[in-house]
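A protein chain is absent from this complex, but the other protein chains hold their places.
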């Protein structure tokens, strides 16, 4: 299945793109999507402990299962205000 | 000597005037001016414990000595804001 | 440029108060506006009339600005209090605070309104359905250390 990955701020700088489309095996979790992304872009690994995630523009968990066509967003620590 | 007495809010309602001119003996204190006023308007006496005073538009004390021509203000508990 | 402190019979404008502040180096701006409420202590309020001992009330506002500057040296504060007749929803007091950091702006603004209610010689005459009454709150002694500490505690903790 295909998932859209959204990346922001420094994560976007690292991958060079705010939106990527990637293959993921059926039943994959958000965490598995992240791990494949880290394998592709090792510079992302320091964010392992600090990122949050969202699925289809709603807050989610790394343990959540993703479905075909989902938009998975990885959110580095925020700095609004 | 003469002093001008300024009264506000309920105190003004009691005396019927926001500004009175009264005689005071030389060396009189603000407290003495207040006491004569209470003698004149007994309805003021409940304010004995709660009023503050000012002399010539600056915060003062009941123990302060007044001078000829001074403006003595008696301030009931405030309620601005 | 409007004055940083004022006792005025004109309607208040919080945005104008903000514009009166120098915002060089500022990261946080707060405003507080007190409005005439339609109810008080179960009474239906029709309008208020505020009376002030004007020169001393202005001095009181200046004293509050000075006290705040001692506590929060980087905060810039402006305070206007309206007097005269006001209808429901009209602003009786407006405070603007500018500060490099938000904690100080909130604290100074809160301190200012608490102190206004403690020491500034302004009195509220409430006209409610069925009568009217002078509201009597705090005793106006600026040297009362306990009162000042109370205001500081509300503002800072």
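Couple of notes before you dig in:
We call the chains A, B and C, going by the order they appear; numbering starts again at 1 in every chain.
Keep in mind that, in the parts below, contacts are C-beta pairs under 8 Å (C-beta built on N, C-alpha and C of every residue); 3 or more make two chains touch, one makes a residue touch a chain.
Predicted model only: the values in this text are computed from it and were never measured.
The shown chains contacted by the absent chain are A, C, with contact judged over the whole complex. In the full complex, chain C contacts the hidden chain through residues 14-15, 18, 23-39, 89, 91, 100, 102, 105-106, 109-110, 113, 157.
Remark: the residues of chain A touching the chain excluded from display are 6, 8-10, 13, 50-52, 54, 57-59, 73, 75-81.
We take it that only the chains that are shown with their structure count from here on.
Computed centre separation for the pair chain A/chain B is 74 angstrom, with centres defined by C-alpha atoms.
Chain A and chain C have centres, each the mean of its CA atoms, that are 49 Å apart.
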